[in-house]
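Got a structure here, written out as structure tokens. Questions coming.
Of the protein chains in this complex, all but one are displayed in their positions.
Chain lettering (A, B and C) follows the sequence in which the chains are written, and residue indices restart at 1 in each chain.
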Amino acid sequence: MRPFAYEAPSSIATAVDLLAQGGERARPLAGGTDLLVQLRLGLREVDWLIDIKRIPELRHISYDPNEGLVVGAAVTCAELGEHPDVRRHYPGLWDGAGIIGGPAIQGRATLGGNLCNAAPSGDSIPAMIVLGATCTIAGLQGTRRVPVEAFCIAPHRTVLRPGELLVSLHFPPPQARTGACYLRFTPRAEMDIAVAGAAAWVCLSEDYRRIEAARIALSAVAPTPLLVHSASAALAGQVADERCLAEAARLAQEACQPIADVRGGIAQRRHLVGVLVKRALRGAIQRAKGELPHD
Amino acid sequence: MSHQGTPRAIRGTKRYTVIGTRPPRVDAPDKVTGRAIYGPDVVLPRMAYGKILRSPYAHARIRAIDTSQAEALPGVYAVVTARDLGQTTDRTAQVGESSVSFKFLCDNNLASDKVLYVGHAVAAVAASSPHIAEDALKLIKVDYEPLPPVTDVLEAMREDAPLLHEGMYTESLAGPSEKPSNIASYFQYLKGDPAQGFAEADVILEREFRTATVHQGYLEPHAATAVWSPDGFLTLYTTTQGSFDARAQVAEPLGCPLSKIRVIPTEVGGAFGGKNISYVDVAAALLARKAGRPVKITMSRAEVFLATGPTSGSVIRLKIGAKRDGRLTAAKAELFYEVGAYPGSPVGSGAYCIFASYEIPHGQIDCYDVVVNKPKTGSYRAPGATQATFAMETLIDELAEKLGMDPIELRLRNIAHEGTLLVTGNRHRSIGAEEVLRTTRNHPHYKAPLGGPHRGRGVALGYWGNWGARSSAMINVNEDGTVTLTTGSVDITGTRTSLAMQAAEVLGLPLENIRSTVGDTDVMGYSDSSAGSRTTMATGIAVVEAAKDVITQMKARAAQLWGLPADKVIYERGMFRANTPDGIQEMSFAALARQASAMGGPVRGKGDVNVRRWGGAFGAHIVDVEVDPETGKVHILRYTAVQDVGRAIHPGQIEGQIQGAVAQGIGWALYEGYVYTPQGQMLNPNFLDYKMPTTLDVPPIDVVIVEVPWPEHPFGVRGVGEVPIVPPPAAIANAIYRATGARLTELPMTPERILRSMGVI
Amino acid sequence: MALVWIPSLLRDLTGGKATVRVSGRTVAQVIEALEAAYPGIKARLAPEGKLAPGLAVAIDNVVAPLGLRTPVEEESEVRFLPAVGGG
Partner (left out) sequence: MTERVRVSAVINGEPVEFLCEPRQSLLECLRDILGLTGTKEGCNDGNCGACSVLLNGRLVNSCLVLGVEIQGQEVTTIEGLAHWDGLNLLQQAFVAEDALQCGYCTPGMIIAAKALLDREPNPSDERIRAWLAGNLCRCTGYDKIIRAVRSAAAALATPRQEVSK
């Protein structure tokens, strides 16, 4: 691993200054579970690592029934899972965040890091997308907001410009008759990386028969985690039956752009998208009906 | 967990005091506290850190190596290449019981003229820190001439395939091949007349099977620390299964007398056959000599995958014929085993095992050892047997289905016995194959309901021949009546405990009075590698000899004390006794030990053996799986492993061995395999994409120990560790078939392959 | 006389015979006796005065540790086979 310098600022302003000074050669360090491995393999090179874990705002979780959930970018998955409101009100988020590695990885890995790593297979990202989460980004010119679905632009590349820092993720407050679910497929039971993944969010009609609105997002089957607009739109207004699930699955299979690699083949991934979208939708519908336990 | 050899299965039961109990392992306290010193844990004063530069090409000629910039980097103490080995012409070198090519031995340590796989060692650096050593590697300039690689065994056999060794001709009893070839050797076994056997068959089945290259997956990477004395003596601390073989593998390339090398084996963090071959010892020794200070080399995980000795990928063509009543009439196998860069795959043991379970009147086995541009394969737990058994036991299951027979019944109808003449020409001596099968058939698991859809149950039978060979043991009697047992056998499975138990049984002493240790190459007589499931068996015999020697010597001392001939003294349960003119004399072992050394010098028993008769063993496994019909994911619901161990010295350790082997077998069956690009780049040299089973992938494994004692071991030990990795892939394939209707013929049986076989994708 | 099992790949030299009885008190002498009866066999079994690379010899089912020098009894069965090892 190439040598680098390390700073651990305690404020967003200092962190942004340091990142701006370092430019392309500086990178924030959150949990490090992806970044340190990439540095060791020479996949990334840096001169500066800016440890953001000592910035209080980035370590904070807040929940308010009217405002929703705000998760600091350096909050670990373990902390997220221990927060009572997260697992109660955002079980779909926990579906994704809770399976990033085993407990030792959970103790370091962060939601912000998973997003900023921008791996096509990032497990928490489809869940954040279907939940309508928004990124708050700090820079020298102030802060800006970007929806999660627009954050990743290519494998391991994001909209963050040099000197910018992801501060937090905001999740809208949970609404009645809504539910979300994320499922992935891995060869092993857990401690594995997705061959394909699918998240679904639905809002049901008052009689719970119809899907009023839905969002479907996929992982590991496109250059970035993918919001499938066609499938999301096709579900709106439909009776929540197997036929409509199958149609959403078909549209998602059409929209995905899988590649063949060591983890899976194109036909397998496209097939799995169909299976997982249906299963995730069933899970989301059950949650919207209050039938599925929260975790 | 049950230790329940059925009464029928246990022959000649004897009551023992220590054998068959479950004392705490002697190595456990150091291991649970982090005090045990493994290869990477060795630290010496002034120690430097070594790193190895490895080939990015699967096949290339080395035109030149320029190390000058690396040597100039501050903090670098030494850089070495194959030139530092100063090798000249090829000759035969001896390592253990094997003859190996001197050039191949040297070249696998540091490539001289060609690199033959990605990860092949080219140069090594010693520096003041691992990071500086890595920085220095980037400064070494190697001028390669890339050559086309070949990584598939069948492609490598084609006449127009790129040649790894331009001067290599196929070795065969039929005479060498006319032209150079990647087929390093060819052998054929023939019994009877296979054509006639197939003509007599009512049913003939034929399939081709493939298995991927898989790795032992030990968690401790290879590591060695070398230090030279000014007068030219080398001390090497290394993680190895055989300290004497490690010594030979360093002595040969360095041209150093064996007496000038002391190998001190460290605690071994898993080996499974993968730590018989030296990969970093020679480089560490060369660097240490050049740097004039101790040098430690520790491999990274990627290096372990790329540059050690996984086991062969294979292609197996198999054909069997049987009568309607299930009796086998003929069997024919072609085994094509990849050996990696240099000759010597386990294809021979594959041949020994493929038909070893059954009476087969007519048979033929053709074995091909084929070099490809992958790392030179090493041994992996019953080397060669798992691939071959996957093929045979899958086809036997298919035969049972075709004939409408119970799969265990079909196997029993053909089962091999003592005296069975095998296709390989040898005859089984005492074996427990039938006892194992009957115990398996009677196990509640075999009859239990499957309890749901998409579920299936598979069984498979596996054989491994085990090993004997050379062992050295020494027992020192201490002045307080305790004893110190030292052997030359590295402990990779808990043998310090199982050997001490055998000593305790013979000596009639409590186990806690026996300190059990591993001696280094300066201390002990030559001991073959702890391999082939041999240590509790063969070193056990050496220990029993040493213990008997102690008793003989102690009896002589007692006799001297009592003024009697030695043969008048008897020894029982820790007491020496004799009828003397003054009445019955008695003295405890401890009381005699206090006086013994003063009487005639220290009492030290020794046992040095070369065990030439060893007992093969069988295991049968039952597995239930559930297959997700939409994703092809296999969930293992229940697993039972039945095995003949001869005699269970420590049932707890045996259960652990068997459970561990089954877990490895599950990995081999479902998840594990090297994945290569056509250019010979391995795509998954890490634990994320080389997927070993976790706690969630392995069910609790029920172990049933059967004891059919091996008559040539004092307690009946056969050996345990290897047999249980042989049946799992076949058993799981058969279970998947019963769950899905799809016959899987390629390992690993990934969800993708299962979906394809089911016609889903 | 010892009973020698002829590997199938050598049976072109023994006229197809799978077993042969020859005299010899060591493996080396057995091979000399085979050579006398079937010229050319020695070059394949033991070129250069030692067993061919990768080949082992078993006497009465026991893999012999001494190669060509291994004693052979009057009623012994001699088999030539590839050397194999364990893990």
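Keep in mind that, in the parts below, a contact is a pair of C-beta atoms (placed from the backbone, for glycine too) under 8 Å apart; a residue touches a chain by one contact, two chains touch by 3 or more.
Here the structure is a predicted model, which means the values were calculated and not measured.
Asks: Where does the absent chain touch, in terms of which shown chains it meets?
Replies: Contacts of the unshown chain, counting the full complex: A, B.
Asks: Check the options B:Ala161, B:Met692 or B:Val706 and report the residue that touches the missing chain.
Replies: Here the residue in touch with the unshown chain is B:Met692.
Asks: Which is it among B:Ala133, B:Val214 or B:Val268 that touches the chain not included here?
Replies: Hidden-chain contact among the options goes to B:Val268.
Asks: Tell me which of A:Ala5, A:Leu140, A:Ile153 or A:Ala260 is the one touching the absent chain.
Replies: If we include the chain that is not displayed, A:Ala5 is the one touching it.
Asks: Using the touch definition from the top, which of A:Val146, A:Ala189 or A:Ala236 touches the missing chain?
Replies: Among A:Val146, A:Ala189 or A:Ala236, only A:Ala189 touches the chain that is not shown.
Asks: Of the residues B:Pro45, B:Pro565, B:Pro581 or B:Pro700, which one touches the chain left out of the display?
Replies: Only one of B:Pro45, B:Pro565, B:Pro581 or B:Pro700 touches the chain omitted from view, namely B:Pro700.
Asks: Based on the whole complex, identify which of B:Gly20, B:Pro221 or B:Gly488 touches the chain you can't see.
Replies: B:Pro221
Asks: Residue-wise, where is subunit A in contact with the chain that is not depicted?
Replies: 1-6, 8, 29, 31-33, 36-37, 39-40, 49, 51, 53, 78, 101-105, 107-108, 189-191
Asks: By the contact definition given up top, give the residues of subunit B that touch the hidden chain.
Replies: 1, 22, 24-25, 27-38, 40-41, 43, 74-75, 129-132, 216-221, 267-272, 298, 300-301, 492-494, 652-653, 655-664, 686-688, 692, 694-696, 698, 700-701
Criterion: only the chains that are shown with their structure count from here on.
Asks: Could you tell me which two chains share the largest number of C-beta contact pairs?
Replies: Counting C-beta pairs in contact per chain pair, the top pair is B-C.
Asks: How big is the gap, in whole Å, between where the Cα atoms of subunit B centre and where those of subunit C centre?
Replies: So the centre of subunit B lies 28 Å away from the centre of subunit C.
Asks: Any chance you could list the residues of subunit C touching two or more other chains?
Replies: none
Asks: Once bound in the complex, which stretches of subunit A touch subunit B?
Replies: On the subunit A side, the touching residues are 1, 3, 185, 187-193, 195, 261-265, 267-268, 271-272, 275.
Asks: For subunit B, which residues count as touching subunit A in their complex?
Replies: Result: residues 131, 134, 630-631, 633, 635, 670-671, 675, 683-684, 688-689, 691, 693-694, 696-697, 750-752, 755, 760-761 of subunit B touch subunit A.
Asks: Which part of subunit B faces subunit C closely enough to touch in the complex?
Replies: Touch residues, subunit B against subunit C: 92, 96-99, 171-175, 185-190, 272-274, 276, 343-344, 346-349, 351-352, 364, 367, 379-384, 424-427, 429, 464-467, 531-534, 610, 612-613, 721-722.
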